[in-house]
Structure formats: structure tokens, C-alpha cells
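Entry: chain A
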Amino acid sequence: MIPFLFYMAAAIALVSTVLALTRSNAAHALIYLIISLLAVAVVFFLLGAPFAAALEIVIYAGAIMVLFVFVIMMLNLGEEGDQRERGWLEPGVWIVPAILAAALMIETVAVISMTEGMTSGEMVSAKAVGIKLFGPYVLAVEIASMLLLAGLVGAYHVGRRLSERRRGGIS
Partner candidate 1 sequence: MMTPTELYALAPFIWLSVGVIVLMLQIAFSRSLNGACWVTNLTLLVALYSMVGHDPAGIQVTPLMRIDALGLMFCAVIICGSVVTSLLARDYLKQRPAENEEFFLLLLLATLGACVLVCATHVASLLLGLELLGVALYGLIAYPEKGERSLEAAIKYLVLSGAASATLLFGFALLYAATGTMDFAILADKLDTIQVNSNPIIVLTAAAFILSGLAFKLSVAPFHMWTPDVYEGAPAPITGFLATVSKGAVFVVLLRWFIDGQLYEFRGIILGLSAVAIASMLVGNLLALRQDNIKRILAYSSIAQFGYLLVVLIACGTLTESIPLAREAASYYLLAYIITTLGATGLLTLLSSESARERDHIGDIVGLFWRRPLLSLGFTVAMLSLAGIPLTAGFIGKFYIFKIGADAELWALMSAVIVGSGLGIFYYLRLVFNMTKNPRQVHALPQQTSLEGRSVLLLLTLLILALGVYPQPLMDYLSAIL
Partner candidate 2 sequence: MELANLIVIFLFGGLLAWLAEMMMENSARWVSLLTIALCSAYLWRLVGHIPAELFHINPVANQAGTWLMHHQMNWIPRFGVSFELAMDGLSLLLIVLTLFLGVVAVVSSWAEVDHHRGFFQANLLWTLAGVIGVFLALDLFLFFLFWEVMLVPMYLLIAIWGHEGKAHAAMKFFIFTQVSGLLMLLAIIVLVVLSAETLGRYSFSYFDLLQNDLSGGVATMVMLGFFVAFTVKLPGVPFHTWLPDAHTQAPTAGSVLLAGILLKTGAYGLLRFTVPLFPEAALQFAPIAMGLGAAGVVYGAVLAFGQSDFKRLVAYSSVSHMGFVLLGIFAWNHLAIQGAVMQMVAHGLSTAALFMIAGALQQRLHTRDLGAMGGLWHNMPRMGALALFFIVASLGLPGMGNFVAEFLILVGLFQSMPWMAVVAALGLITGAIYSLRLMQEAFQGKPDAHRTLPDFGPLEMTVMIAMVIGLLWLGLYPQPVLDLAQPVINSLTAEVQL
């Protein structure tokens, strides 16, 4: 039963990712991407990582994807952009990268299936993660806070409209 669930989730994740990346409408693509993330969350859960599964849903599928939704709504992308994107999805455009990717895929599949017999491990609870996170990895938490700050400042500066001073100067 459980292996079946895994393969099911894996199939859903793969299919919805492929669909997400081949849509021409950004909003549609986003829905597929969220489905894919949810499927990956199921995989996490099956792997004995319930904490990661919860975070995948809350933060990834929830928070980060909502950012995308905001931006897509704000930009209100029209039909024209969709048309152009469709143009990019003609075979002539993507055939070469796709062949490259296929080659890489075959290689990866081959390499990974060559390593054998790796099934062991046990469930890792949220508590264990927490203890280790604030133990040996405490520095990582601190640096991650700085990283988020950098993201915040960067996004604020990059995303804002022209500065007040300049607009004042023009008017």
C-alpha cells in the first residue's frame, strides 16, 4: 500500500511539474506547480519526515506560491504575452534543449539505478529536527535570518517605484 502511494505521488508530481512548465498561461502553470508541491509533500510524509511535509505545504505551496500569485495578479498579464509564450513552445524552439535534457535524464537515471539496495532508515520527528536545528545548526538559523533580511531589503529596493525625491524633482 505505502509503496503504491509513493509511486502515485511521484507520478502526480512529475506530470504536474511537466504541465506547469509547459503552460502558456502563468496562472494555470502556478496551479499545476502547487499540485506538484503538494505531491512532493506527500512523498515527504511517506519518507518519514512529517515536519518537512507540513512545511512544504505551509511555506512552499502556501507562502512562496502566493507571492507568485500576487505578482501575476498585479501584472495582469494579457493575452498578448500568452501568444508569445506559445510561440516559444513550438518544437523548433525547445527541441535542442529538450534533447540535452533527455540525455542528462538518461544519464542520471542510469547512475542512480546503478546504486543498489538502499532501503533503511526510520522516521525523524519534528522534535529531533528541532533539537538538532538549535544545537549544532544554530549558526545556520542565525545566518538564515540574515539571508531573509537580505531578501527583504533587496526586494524592497528592487521592487519599489522611482524614489520620492526624484519624483518630487520632476513635478
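Following the convention adopted for this analysis, contacts are C-beta pairs under 8 Å (C-beta built on N, C-alpha and C of every residue); 3 or more make two chains touch, one makes a residue touch a chain; residues count from 1.
As a selection rule, all candidates are chains of the complex that A comes from, given by their letters.
Just so you know, these numbers come straight off a predicted model, no measurement behind them.
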(message) Just to confirm the interface: in this complex, chain A touches which of 1 or 2?
(response) 1
(request) Under the touch definition given earlier, write down the residues of chain A that touch candidate 1 in their complex. (result) 108, 111-112, 114-115, 118, 136-140, 142-144, 146-147, 149-151, 153-158, 160, 162-163, 165-166
